[in-house]
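Take a look at the structure set out below.
Here the complex is missing a single protein chain, while all its other protein chains stay put.
We call the chains A and B, going by the order they appear; numbering starts again at 1 in every chain.
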Amino acid sequence: MKEEIVIAGFGGQGVLSMGKILAYAGLMDNLEVTWMPSYGPEQRGGTANVTVILSDSPISSPVLDSFDTAVVLNQQSLDKFESKVKPGGTLIYDPSGIHHLPTRTDITVVPVDATEAAIELKNSKTYNMILLGALLKCRPVVEIDAVLRGLKKTLPERHHHLLPLNEQALRKGMEMV
Amino acid sequence: MKPEDIIKPENKVYSRPRLLNDVNTHYCPGCSHGVVHKLVAELLEEMGVEDKAIGIAPVGCAVFAYNYIDIDWIEAAHGRAPALATAASRLNPECLVFTYQGDGDLAAIGTAETIHAANRGENITIIFINNGIYGMTGGQMAPTTLLGMKTATTPYGRNSELNGYPLAITDLLARLDGTCYVTRQAVHTPAAVRKTKAAIKKAFTNSLEKRGTSIVEIVSTCNSGWKLTPAQSNQWMVEHMFEKYPLGDLKNVEHKA
Partner (left out) sequence: MKGNEAIAHAAIRYGADGYFGYPITPQSEVLETLAELKPWETTGMVVLQAESEVAAINMVYGGAATGKAVMTSSSSPGVSLKQEGISYLAASELPALIVNVMRGGPGLGTIQPSQADYFQATKGGGHGDYHLIVLSPATVQEMTDFVALGFDLSFKYRTPAMILADGIVGQMMEKVVLPPQRPRRTEAEIREQCPWAVTGRGSRAHGNVVTSLELDSAKMEENNLRFQQTYRTIEENEVRFQEYFTDDAEYLIVAFGSVARICLKAIEEARAKGVKIGLLRPITLWPFPKAEVRRLAEQVKGILTVELNAGQMIEDVRLAAGEAAPVAHFGRMGGIVPNPGEVLEALKENFSVNI
């Protein structure tokens, strides 16, 4: 098994941390993982993306030109990564703020209105977890339990009371697909 | 009375400090370095700290200080002595760490290292020889060169428009919270030598007791660079240098702020 994923959006949307939680989940499932961010002065606003690879064998390149799955959260990212999804792959996008819809027909295109769903959950910070839930429904590369364990590992102790809310968001994302 | 009757250990009133190596120095006759070296050697011996002393030698005339005082030394790059001393002191807190620097080393190329080590309140002593000129490289302008003073690079005299003003860096250092003792001394008379010795002793004591950074500036002569005899140099120093660099304590606090 090898899953090559890119997550892209605005800085501040939780792109890097979503990738991080996914990578930790892979670690919990005893997979090989790499997490390679686009780094730079884009921590607030600007575009950010992260490549996450999960594999049951050693991973060669952390830098890729095509992906099994792309999660894109704004128009620029959609424009950039739609063409880089492998044929038969999956493209998940948040339709809010998207003016030009994806056009490819050789991949599975999944709109997930996480912006709306996060408002329903009354916490904008659940946004990326909703998307992660949707991603795992489409591509069940790790167990949801591993995600929760990964989350517990990455969240500082003082935020552990937020774990149930995050689980709720994950499940909500899964239901939305 | 024969000379042999007088030359007896009990009659001996002065001798070369044990830590001062029995070698010729490269210093010019009349240079202040020799006196200050002797004071450092005497104090390390008298205070019983020769076994835990680490000296940091500069680039400048005192570059070979390690050849003259028989303790452990590190020879620094130009201006970096306080950075070396920072690490040596933090990694070896039981040691007495001091730097021995000239005005070019401390107040020009090493200004950043000097100010930041003092600002961090490193538990070190900085012995600062200020003779207003670059001796080692042949008498060029130093940051402390007085206005109007002729050097190899200010042949018509230091001009503030061209070269800026003489830098009384010790005054700056006294303003920093990390320094506990900042003083300016000289070694041109026996009385001044005694005062300087007391000052270095106080500085070493502060370092051993971890009170912060101590700085002993010694306003000095460079008769070769100044192109005067040693006696004329002393006189010139008193008449000109002391005006810009007056002697005395600039700061003396029990504990760092």
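One rule holds for everything that comes next: a contact is a pair of C-beta atoms (placed from the backbone, for glycine too) under 8 Å apart; a residue touches a chain by one contact, two chains touch by 3 or more.
Source: prediction; values computed, not measured.
S.K.: Wait, the hidden chain, what does it touch out of the ones we have here?
M.R.: Across all of the complex, the chain we cannot see touches A, B.
S.K.: Out of A:61, A:83, A:96 or A:124, which touches the unshown chain?
M.R.: Residue touching the chain left out of view: A:61.
S.K.: One chain is left out of this view; which of B:74, B:208 or B:253 touches it in the full complex?
M.R.: B:74
S.K.: So one chain is hidden, and I want to know which residue out of B:20, B:43 or B:56 touches that hidden chain in the complete assembly.
M.R.: Going through B:20, B:43 or B:56 one by one, B:56 is the residue touching the chain not shown.
S.K.: Counting contacts across the full complex, list the positions on chain B that touch the omitted chain.
M.R.: On the chain B side, contact with the omitted chain comes from 50-54, 56-57, 63-64, 66, 69-77, 80, 83-88, 90-92, 94-96, 112-113, 116.
S.K.: Can you list where chain A touches the absent chain?
M.R.: Here the touching residues of chain A are 20, 23, 27, 32-37, 39-41, 59-65.
Methods note: only the chains that are shown with their structure count from here on.
S.K.: So how far apart, in whole Å, are chain A and chain B when each is placed at the average of its C-alpha atoms?
M.R.: 63
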